[in-house]
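Quick one: structure below, then a few questions.
One chain of protein is taken out of this complex; the other chains stay put.
The chains carry the letters A and B, assigned in the order they are written, with residues numbered from 1 in each.
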Amino acid sequence: MSSQRSTPPTADPREAAPGGDLAAYLQVSRGALQLEVDLQVPSGQVVALLGPNGAGKTTALHALAGLLRLRAGSLTLGGRALDDPTTGTFVPAARREVGVVFQDYLLFPHLTALENVAFGLRARGVGRVAAREAAGAWLDRVGLADRAGVRPGQLSGGQAQRVALARALATRPRLVLLDEPLAALDAATRLEVRADLARHLREFGGSAVLVTHDPLDAMVIADRIIVLEQGRVVQDGAPAEVARAPRTEYVARLVGLNLLRGVGSGPVVSVAAGGVLHVADPVDGPVLVAFPPTSVTLHRQRPEGSARNVWRGAIRALEQHAHTVRAQVTAAGHPLVLADVTPAAVADLDLAVGAAVWVSFKATDTHVYPG
Amino acid sequence: MQTPADGRGTGIPPILLLPAGLGLAFLLLPLVGLLVRTPWSELGTLLSRPAVLEALRLSLVTATAATAICLVLGVPLAWVLARATVPGVRLVRALLTLPLVLPPVVGGVALLLLLGRRGLIGQHLYDWFGLSLPFTSTAVVLSQAFVAMPFLVIAVEGALRGADRRFEDAAATLGAGRWLIFRRVTLPLVAPGISAGAVLCFARALGEFGATITFAGNFPGVTRTMPLSVYLALETDPQAAIVLALVLLLVSVLILLALRGRWLNGVGS
Partner (left out) sequence: MPPRPLCPARFRPATRRVRLGGPIAPIALIIVLSACGGTPPEETQTATPGETGPVTGDITVFGAASLTDSFTELGEGFEEAHPGTSVRFSFAGSSSLAQQILSGAPADVFASASPATMALVAEGGRTEGDPVAFVTNRLQIAVPVGNPGRVTSLEDFTDQDRTIALCAAEVPCGAASARAFEAARLTPAPDTYEEDVRAALTKVRLDEVDAALVYQTDVLVAGTQVEGIDFAESAAAVNDYPIAVLREAPNPAGGQAFLDFVLSPDGQAVLGAAGFGSP
């Protein structure tokens, strides 16, 4: 086993992780899913794979971990080929320098927190005493030194998540994979654990791939977001870019934007779903137009004022959000738009499903970019 | 009983209580009959008989050995059955339950035909090594293991199928090889299933009669286990048979309680 490893794992958590540039072109068939993802992650970068259920996020993670074989493509970590069907190369999971934080953490229920963290080191040949010492140091690092002797059943969700992280990092992997690491936590714990996780991943020197369906997790933790839909990459960019300029309906919904596809011609965009929009930045050719639901106002009467985009429609649905009500407005010959209004406005305007309303938003509130 | 103590709305439907109660009575009342008819005054003298202690000791030793054999062979077999994807595994699994439906006496005859002095394998053991298995304590252990192993295999296989295999994936990503995963992850995860299977297996071995008397015969101190003693006593002295049966029963209950307590509490999660 050790002959396959360029750098043996060390017990000292302070030591820098070895170089972990990930270069992967994953092609995997799993049932109906045909996954095809190009994934280049330089050492030190945290990438979030964002996507709906069934998009292939977890499949991609399993391929990276060595729990699944590639059908085609290649996978190299720190210069070492891990999977390449053309040459018949396949390094099984146990011999990859990849740490994984699984969904539900999968801490071994029969072992204590310390034994869980020490497991990987013991499996990789570190002596019992040294492994326990290093595991203790890792638990200390994630703030759980006092829970070392506790079985997973007695740990809180947040604690279990941190033990799982310590277990994954203790073997000094070049790449760490995290599958929905925060999904099992309640909202309050999540906030705290999310910040901790972001910090630990920044300190971790290798590359990291995080799978999530929560855009906030992705925004806070990742340096880069790759959006997967139906096994394909539909968007790849910095979190701010993804949040500002979503490329698909799914991403737009996640980041809370109206997104319309159309063809630009100067200050006017012909929307594919019908109608025209007035935009601030003239663009020609296929474009995407994004604007926040908060910039859309609703009126009972045709509004007076400077808003260029005005039309009449009907309310199709009303959803209560934290402090606002989100209305879906449909109109023949115009795209469906979302509008966020205050509960007070709902009362004032007597809004209800089916009610006829006027929609208006300013051209300057739209963001137009090539589609 | 009808209102759940934990406050969940999932109490026992009343319609199940009647058959459940009947089932319990059906299983326990015969034992009550045994207790009622026990000649308690003769208990002491019967128990102090060397022959009784000899049979009890033989039963415990052979059933323990049979359980050990079942564990060593049965757990790997269960693993293969639960995990193998080759065709024919379903057939093998069905065949495995045959010793369960086979009358034990037939099982004993089958063992004789295989391992007896003129058996398929036994004849070679006899001709080459002068080894003859029938009428030895080893034959008792083999008879017990033969009838008891399916219980263990079925219990462990069920536990393995129910176990979350993602734990094994987790162990693999931590660098564990297959053998290490089996020892340190899979086995502990299915420990409750193994202990339940071993308890069943031991209980079946302890009560084994038909295969034993057929394959191993019946000789005091060598092959006459408690069930054989009970059967023979029944021929002439039913009172003594009841006492012997009671002893076997009490010893079984004590051992099973002890094993369950220890094994099942050992794996807390």
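Just so it is clear, a residue touches a chain if its C-beta (ideal position, glycine included) is under 8 Å from a C-beta of that chain, and two chains touch if they have at least 3 such contacts.
All figures in this text were calculated on a predicted structure; none of them were measured in a lab.
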Checklist outcome for this item: Visible partners of the omitted chain are B
Checklist entry - Among B:L34, B:A191, B:L234 or B:L249, which residue is in touch with the absent chain? => result B:L234
Checklist entry - Thinking of the whole complex, not just what is shown, which of B:Q144, B:T223 or B:S252 touches the missing chain? => result B:T223
Next on the checklist: Among B:V75, B:L112, B:M226 or B:L244, exactly one should touch the missing chain; which is it?
Outcome noted: B:L112
Item to check | Missing-partner contacts on chain B, residue numbers | outcome: 109, 112-113, 116-118, 132, 134-135, 213-214, 216-220, 223-224, 228, 231-236, 238
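Definition applied: only the chains that are shown with their structure count from here on.
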Checklist entry - Per the centroid of Cα atoms for each chain, what is the distance between chain A and chain B, given in Å? => result 52
Checklist outcome for this item: Residue positions on chain A within touch of chain B in the complex are 1, 62, 65-67, 92-96, 98-100, 102, 104, 106, 108-111, 119-120, 123-124, 151-153, 167-168, 171
Next on the checklist: Going by the contact rule set out above, which residues of chain B touch chain A in the complex?
Outcome noted: 164, 166-167, 169-177, 180, 184-185, 188-189, 191, 267-269
